[in-house]
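Got a structure for you, written out below as structure tokens; questions coming shortly.
Only one protein chain is missing from this complex, and each of the others stays in its spot.
Chain naming follows the written order as A, B and C, and within any one chain the residues start at number 1.
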Amino acid sequence: MDKTTVRMQQIALQTLANGEVDVILGWKKGDEWYDSYPVVINDINETAELIWDAFCVNNLSKYLITELKKNLRIGVFLKGCDSLAFNQLVIDNRIDSERVVIFGLPCPGMIDPQKVKHAGLNKGLLKVERTGDKIVFITKEGVKEYIGRSFDYDKCLNCRCPNPVVSKYMLSDAVTRTDEEQYFPDVTEIEKMPLEARYDYWTKQFSKCIKCYACRNICPLCSCETCVFDNIAAGVSSKADADCEQQFFHIIRAYHVAGRCVDCGECSRVCPVGIPLEKLNRKIIKDINQLYGDYTADTDIAKSPPLGTYKVDDFDPFDGSKQGGKK
Amino acid sequence: MPRIGAFVCWCGTNIAGTVDIEQVVQAVSEMSGIVYVKDYQYMCSEVGQNLVKTAIKEWQLERVIIASCSPRMHENTFRKAAKAAGLNPYLVEVANIREHCSWVHKNKEEATKKAIALIRAAVAKASLNTELIAKEIDVENRALVIGGGIAGIQTALDIAEAGYQVDVIEKSPSIGGKMAQIDKTFPTLDCSACILTPKMVDVASHPNINLYTYSEIESVNGFVGNFEVTIKQKARSVNLEKCTGCGICTEKCPSRKSKSEFDEGLRTRGAIYTPFPQAVPNVPVIDREHCLKFNTGKCGICEKLCPAGAIEFGQEDVLVTKKYGAVVVATGFDIIDLDKFGEYQYQNHPDVLTSLEFERLTNAAGPTAGKFIRPSNNKRPEKVVFIQCVGSRDVSSRGKSYCSKICCMYTAKQAMLIKDKYPDIEVYVFYIDVRTPGKNFDEFQRRAVEEYGVNYIKGMVGKIFPAGDKLIVHGVDSFTGDTLKIEADMVVLAAAAQAKPDAEVLGRKLAISTDTNNFFTEAHPKLRPVETHSAGIYLAGACQGPKDIPETVAQAGAAAAKVIGLLSKRKLVSNPCVSVVNEDLCNGCLSCLKICPYDAIAAKELATNNHGITSKRIVAKVNEALCQGCGGCTVACRPGAIDLKGFTNKQITAEVDALCH
Amino acid sequence: MIRVKITPNNKQSQLQYIREISGVNINKCIQCTKCSAGCPASARMDILPHEIIRLLQLGQVEKIFHSKSIWNCASCFVCTERCPRNIDIARLIEAIRLTIIRQPGKSKFKPDDVPGIIDDKMPQQVLVSGFRKYNR
Partner (left out) sequence: MSLKLEEKAISSKQQFEPLIVAFCCNWCSYAGADLAGTSRLNYPANIKIIKVPCSCRVSPNFVLRAFQRGADGVIIAGCHPGDCHYSTGNYFTRRRFTLFANLLEYVGIEREKFKIEWISAAEGNKFATVMNEMLDSINKLGPSRKLRDGRWIRQQ
């Protein structure tokens, strides 16, 4: 990891110095072992504090919206899933891609601090380093080593796009994924449940929601000036803690990212009460792939999104040839 | 809450029959915002409308609710009444308590409860209505007529006479349509070509009419007053201007295999051909499928012989896009194909003809130059049998359920013409019911029976057995009950009329609907027979349903009158229920722009300054002249920045709340 | 046939019975005589199929019961196939035959008739279906 960190600091210094960019968006290491927080730096000597480790999970592309409003040229470090989100933001005209310089970071997968805590390794833990498949935990008592990716986030385990799809500079060589991703196992598992069980499962999950809207705020696609749920005048939904309101919010949020969601899993990660929101988005992605062809909601900016277009001979589940019908 | 007046209509007993009006009036008077309630027997009448006008003035009403029949019937009537009383017409809301309530529910108590709910929804919506001012859009004063038969010709002539430009599009190489194929016309027996060709020449020579033959509609966009139509002029391979119509090429063309469509396949024609001698324009067309030059590259005789050098093998299809104010569809009809009617042996015996083939056989310009001979052995037949209702009035999957209206008359005409020229030929007509309702129609048919001795037999033909050179026709006379066996020499089938096979495709291009038989659907069968639900698109002739020439010409005149009425208005009142963008909410994602069917939405740049830094941002902007108010954009817009005037999100939500009250 | 005053009384029980078991709506018939014209057995029928339907419409059920036609009908379904009004005439005539057979005491095929007509080439099935249809 250090090789890339050094490479990252060099490129940041160089582009800031030669004025190619005015500001750099990256991560800095906090005092805790799991805390690599996003940071905006414009001072050359701050570039030395930039870091690339197994906890740079935050997607920096959404910060571009506010930063670009300051008419600056911005250099940003983007992982694979972050670059997908970047493309979506360009499609939505939320960012002006000319004024952005992208440093691509092929991502080996991020470590989930919860899993480290469950494994009881967090006592006295100072630093975690990962090189290739080897993970090294440096604690006060000593050093522990593990092989494999058992500590990775679930979303990283079946990651579809580890290598950035768009970048000016690539900071390390591409990462290859061997295990062919199974076809939405989590979604099919829920689909198999009987209807009432599904209803109870989701109502229980939704009832945990405290309407903090963290999922909306982190999502690169939910970038509306004023979200319809914040706009009281729209009269669409209220913050009351009633089942119907929770269901309303979650169904509509999932529907609003339909055909655009890049499956980066950030909504589930940041949800304080742990609602499996990505299962809603992935259900829609699975349906769209089956019905309207595999849309990789990322690569081709020119292609119009699935819900923004139609085909005359689309699958028509409502065309029962009832008596009196034309056909 | 605005001051709302409600008017509950009895509609005679249509509503009052199954809806308790007093209970409704009582319930409505308690609704919030209602300051005045009145019920009356006929709200749409003069007296009813005056009730509305006086109430608006006396009670300073700011909204008006009419609980009556469908808004599709009288919404305009009540909007005009409100306008006359000084109230903006778009503050009127109609609750449909007739078609959607009293007529479809038997139980009075249920129907009354539903009527109250529907009115509550209308009140909820009306209280959120805003004043809307209809804008004006300009009208392109040129009309388009699709189809060059008698319907298209007559419509074009009437519109051109009123001084407007008309384009006529005809799919086949010449105008004339089915009428050009007919020999004589009922009930006056004057020759079809004699009354048609002068009109065809008028069309060709009229300064206001522009003719596109051998052309098809590629695509239609836009809306009333501003249609943008792309026409595909198929390659004729002959230069229209140079060709003098001398006809040398059509005679000398060596490839004789293709069947002449105009003569219903009774004779063959060259690869380069004009459908019939009086064709307008009298310029041949090369049928590239059968032309040796195109298939083998050798021939080219027509090019060598053409004195005017008009042959151009290299011609390509040309796409022309023009703007029109109105469109008239006059695409006519076809005869059904008889492959499902095996019992008549139409497929495997040359002497069994359809009525259209009979017309060509007896026509002087036809394949036999008018000599009445049997196609099998060229001898004059002694016994001819006509069979009515072949495929008509047939609810099984083989035929059409409707009566084709014109067969009784043209069969009587055909039978009469045979007996007139050859009195010794025996003529039989098998029929179910003779339907001759027109002016002088029944007298005409009775002349065929009484003066010319045509034998009319009430009964259908069961089966036809070819025996030697005769056709044994098995039938039954239902009056006497005897089974009949007639050794006929020729059988003529009065086959049913059906819509053109591509009617549905054209309907889809024009966004007009076709009924289950693929005839175009008129706006209202009794009151608006030549209009469609799409403003600016009219119908004329058999494309709307089987009809004879007198009716077709009448409809053509009616459609022309509608078009002239539309084009005479320099400006058209546009639909004010269009979308509007709230620029504060809009974040410029333009997903609305991507789905707008009329490209009515465009990106607009706004300069914004947050904390002193001015930067640009994009928002959507609606072109109110193009927007047709479908509302598709409002659902694509996630923050709800774009809304549809007249059907805003809040209004529809209020209606839902009111209905679930 | 002697001239009979026709009084259409279609409330008769047999007529209801025929309508019930055949499920055919005889009012759909427009008397176009296509069925009679195409019927291969019409030569030997005293009342033609379209006349049978007309009589049913008029409620003259007795005349039909005395006619030979319903027994000459070979159920070849030409009439049903070609009827432009989708009336199942073959089924209707079968219903008339069943109405007659199902009248009490009218069974046309008794067990002691069997020896008279049986021969070694006759398939067993003929007897079974004969009993099923004609024996009451």
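Assume a contact is a pair of C-beta atoms (placed from the backbone, for glycine too) under 8 Å apart; a residue touches a chain by one contact, two chains touch by 3 or more.
Treat the numbers as computed from the prediction; the structure is a model and nothing was measured.
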For this session: Determine which of the presented chains are touched by the chain that is not presented, and list them.
Result: A, B
Problem set entry | Per the touch definition above, residue among B:70, B:130, B:321 or B:568 touching the missing chain | B:70
Seminar exercise, completed: Residue list for chain B contacting the dropped chain reads 70-72, 96, 98-101, 103-107, 110-111, 113-114, 117-118, 121, 507-508, 511, 513, 515-516, 521, 533-534, 577, 595, 597-598, 628-632, 634-636, 644, 647, 649, 652-653, 655-657, 659-661
Exercise. Taking the full complex into account, what residues of chain A touch the chain not shown?
Worked result: 190-191, 195-203, 236, 240, 242-245, 247-248, 251-252, 254-255, 258-259, 280, 283-284, 287-288, 291-292, 306-307, 310-312, 314-319, 322-326
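Criterion: only the chains that are shown with their structure count from here on.
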Exercise. What chain sits nearest the middle when you go by CA atom centres?
Worked result: B
Exercise. What whole-number Å value describes the gap between the mean CA coordinates of chain B and chain C?
Worked result: 47
Problem set entry | chain A-chain B separation of Cα centroids, rounded to whole Å | 54
Exercise. Counting only residues that touch at least 2 other chains, which ones in chain B make the list?
Worked result: none
Seminar exercise, completed: chain B partner, complex, touching residues on chain A are 69-71, 91-94, 223-228, 231, 234-236, 256, 304-305, 307-309, 326
Exercise. Quick one: in the complex, what on chain C touches chain B?
Worked result: 30-34, 36-39, 42-43, 48, 50-51, 82-86
Seminar exercise, completed: Contacts from chain B onto chain A in the complex sit at residues 516, 584-591, 594-595, 610, 613, 615, 618, 636, 638-640, 649-650, 653
